[in-house]
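Note that this complex is displayed minus one protein chain, with the remaining chains in position.
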Amino acid sequence: MVEREEAVLKKSGVIFVLFFSLIPVFWMLIISLSQSPDFLVNGEMVLTLKNYFDIIARHNLHFLDFLKNSIIVAGISSLFSTLIAALAGYAVSRIRFRGRMVFMILVLTLSMFPQICIIGYLYKFMSRLGWINSYPGLILPYIAWSLPLGLWIMLSYFSQIPRELDEAAMVDGANRFQILIRVILPVALPGFLSTILLLFIFSFNEFLFALMLTTDFHSQTVPVGIALFQGLHGELPWGYIMSASTISCLPVIIIALLFQRQIIQGLTRGAVK
Amino acid sequence: MNNKGRDALLFILPLICFVILFILIPVIGTLLNSLRQDVSFMPKRFIGFTNFVRLSADQKFWQSVLFTLVFPAISVFLEMVFGMVIAITLNQTLKLRGLLRGIALIPWAIPGVISARIWQMIYRYDYGLANYLLKFVGIGPVNWLGSSSGAFLCLVMADVWRTTPFVAIILLAGLQVIPTELYEQAKVDGAGPIKRFLYITLPLLSPIIIVALIFRTIDALRVFDIIYVLTGGGPGGATTSLSIYGYRFYLLGDFGYGSAISVMLFIFALIFALIFIKAGKFGRLSV
Partner (left out) sequence: MNWSSNIKKIFFIFLILFFSSCFQEKKHLTFMVGGAPNEVDYWEKLIKEFYRKTHIKVELIRQPTDTDQRRQGLIIPLRAHKSAPDVFLMDVVWVAQFAGSGWLLPLDAFIKKDKINLGNFFSSIINQVDRTEQGLVALPVYNDCGLLYYRKDLLDKYGLSVPGTWSELVTNGLRVQTELRKENPKFYAFVWQGAQYEGLVCTFLEFATSFGGGLLDSVGNITIDRNENINALKFMYDLIHTYKISPPNTYTEMKEEEVRQFFESGNALFERNWPYAWGMHNRLSSPVKDKVGVSQLPKYPGKRRASALGGWHIAISKYSDCPDKAWELVKFIISYNTEKALALDLGWNPGRSDLYDDEELKKGIAHITVLKRAFENSVARPTLPYYTGISEILQRHLNGVIAGREKPEQALHDAQAEVELVVKNYSE
């Protein structure tokens, strides 16, 4: 009796997860593949790849520019951010300096600031540097903005690596930097990679900074491109928007499916102890 | 300074530089800016708290405050409910559990702007999926984004969809450390799944639930992208969050007033962050 009840609950749980997560995504896919988005009322659904060809072939839609910008900006900033976070995470996990806990909490608090409190002045700051609408103008804030998350994840990986490794290297006369590069990082490589992936998603999805720090397709990212695609409530070219969205979602969906274990670990390491 | 301190500083320095330059200084800049008259077509000068006095008489501002506080309350509650269902499912022994976990992550992984676009498509009055489905139960068509409550509901739904995976993952981590013996014992005692949930899972999970609650609340306070795409703050300003409202003034060229609005949001976020620090036992969290 209990067994059957349980099996039913389990199944309905799985179905719920599938429906909840996938229906909107499928809807995006269907619209992107249909000739006109109003097939529900017109009654005829014509499958076509035209939307995909169009957004790739029509240069003045700039979709490939947006995608390129996004990948460059998110790629560079996630790499740098992870490196910087690794340095700091190593120090916090290995060097017992004073104010460690205060430092960690301060960094965590920073990550909770609303972006709107930063962007107003950041915009002026970048204006003065002449970096509005440039890659560095986005990459630098993204690095800073993703550091707190990166730091916490790296820290949790480092604290699982036995100290004996360090001590052995220390005896061999290596300094701390050498230890980090030669001993710790190779061991923490999976953690390092999953941090990069997480921060990539984090930067890839960011919107408000990109909205105010970029002005045209030379550096606008995918979220801005898709949000400004012909207007706010406009009679939008839905086929284009949805095919552009589908392509843009592809990298993050692949990351999510292939690296779900690492992402889940990254997000929850240290959350439960 | 001792050796350790110097070493540590060296390692932390890059992080500190970045954080100071691109987070701390801008935040301080915004604070100072809120005390200035900073309009593109007017002379810039210090005006003390005039912007804040103006805020206090600004109905639209109070409307945004209300929205900014009510929105997280409702959406975070729903996220907890859905997140719990998903977390428990993902914690079962299943075939292809890894794949299912990956699938559950998808809504969280895709850009917020894109999920807003998808929901915008679903809510469309004339040929949206929502009204199409409602027709079968004999309701509608509903003008989803037309009424303030409808638009609010749409935003909540879109936000819940996008962030439930995050909540689910945090809860899942909590579920994984509950010893299975407890469940086995309860099973032997004849407790069904619902009883086991109420008497074992829920109490043992409560610290983690609070953690997820705090994270999500602070995050939902600053909601911007889905509103920007889905409703633009309308109809009639009913779904204008403080982030949206502040942004609007930046675009009108009034950085002083926009900054004052941002500072208010900052204060709300700070209050929640302080609660978080007070609850010091959660200080070992990632994210």
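Read from first to last, the chains carry the letters A and B; within each, the first residue is number 1.
Following the convention adopted for this analysis, contacts are C-beta pairs under 8 Å (C-beta built on N, C-alpha and C of every residue); 3 or more make two chains touch, one makes a residue touch a chain.
Here the structure is a predicted model, which is why all the values come from computation and not from measurement.
**Student:** In the complete assembly, which of B:21, B:39, B:69 or B:94 touches the absent chain?
**Tutor:** Reading the full complex, the residue touching the unseen chain is B:39.
**Student:** One chain is left out of this view; which of A:98, A:182 or A:261 touches it in the full complex?
**Tutor:** A:182
**Student:** Name, in rising order, the residues on subunit A that touch the hidden chain in the full complex.
**Tutor:** Per the touch rule, subunit A residues meeting the hidden chain are 60, 62, 72, 76, 79-80, 83, 123, 126-127, 130-136, 139, 181-182, 185-186, 212, 215-218, 228-235, 237.
**Student:** To test your reading of the contact rule: which positions on subunit B touch the chain that is missing from view?
**Tutor:** Touch with the absent chain occurs at residues 39-43, 54, 57, 59-60, 125-126, 143, 145-148, 232, 234-238, 248, 251-254.
We adopt the following convention: only the chains that are shown with their structure count from here on.
**Student:** In whole angstrom, what separates the CA-based centres of subunit A and subunit B?
**Tutor:** Going by mean C-alpha positions, subunit A sits 16 Å from subunit B.
**Student:** Which residues of subunit A touch subunit B in their complex?
**Tutor:** Listed in rising order, the residues are 2, 5-6, 9-10, 13-14, 16-18, 20-22, 24-25, 27-28, 31, 37-42, 84-85, 87-88, 90-92, 95-98, 101, 103-105, 107-110, 112-125, 140-141, 143-145, 147-149, 151-153, 155-156, 176, 180, 201, 204-205, 207-208, 211-212, 222-224, 226-227, 232-233, 238, 241-242, 245, 248-249, 252-253, 255-258, 260-261, 263-264, 266-273.
**Student:** Using the touch definition up top, name the residues of subunit B that touch subunit A in the complex.
**Tutor:** My answer: residues 4-5, 7-12, 14-15, 18-19, 21-30, 33, 82, 85-86, 88-90, 92, 94, 98-119, 121-122, 126-129, 132, 145, 161, 164-166, 169-170, 172-174, 176-177, 187, 190, 192-193, 208, 211, 218, 221-222, 224-225, 228-229, 232, 242-243, 246-247, 250, 255, 258-259, 261-263, 265-266, 269, 272-273, 276-277, 283-287.
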